[in-house]
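We show some of the complex, not the whole, and keep each chain where it was.
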């Protein structure tokens, strides 16, 4: 009965990559905890880099700095 | 003081349907737990079918298969 | 495919009350959005009153004040 929420920054994650995340997490829960895939839900949330903070600043800013 | 988060697939849920979900959940919490409606918050999150996985595949794919 | 998370303060919610919340929310999603109950998951999270804040203070304190 697992429910998995994956938050990632919105960076052009492709449909194929989302499919890989979903199948990978579902298989992991089957392998480790024997969870029935038909009861495993996975949600991927894409978050704008302006709305995600790390080290006290927006990821948008953090990336600019690391490129500078 | 309840806080309710409802995740559903993004399938053209109408404004009226959202209003029904909100009033229904709020009434339920009043009836069952005597929770003051002025303290009950409800958030509806609509999730793209590419971002929701079940049985290890995207809901988008799952629906195609069930129609095939 | 709905997923519902209900946060309430930990106040001795009984097993029967939890069952009523679960059946009520599931029925609501069936009635309003025609969601298959077999795909509707509901999680109830009970939160200690020291860990829930409203108006800037802990619910534990808030209740003391309203009784005073």
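Note that the chains are named A, B and C in the order they appear, and that numbering of residues resets to 1 at the start of each chain.
In this text, a contact is a pair of C-beta atoms (placed from the backbone, for glycine too) under 8 Å apart; a residue touches a chain by one contact, two chains touch by 3 or more.
Just so we're clear, the structure is a prediction, and the values are computed from it rather than from any experiment.
Shown chains number 3; the total number of identical copies in the complete complex of this file is 6.
Note that in this section only the chains that are shown with their structure count from here on.
Chain contacts here are complete: no pair of chains fails to touch. Chain centres here are Cα averages; for chain A and chain B they lie 20 Å apart. In this assembly, the C-alpha centroid of chain B lies 14 Å from the C-alpha centroid of chain C.
Averaged C-alpha coordinates give centres for chain A and chain C that are 26 Å from one another.
Residue positions 41, 43 of chain A each touch two or more of the other chains.
Contact residues on chain B toward chain C in their complex (touch as defined above): 1-9, 13, 17, 20-21, 24-25, 28-29, 31-33, 35, 39, 52, 54, 59. Residues 1, 3, 41, 43 of chain A touch chain C in their complex. Chain A makes touch with chain B in their complex at residues 15, 18-19, 21-23, 25-27, 37-38, 40-46.
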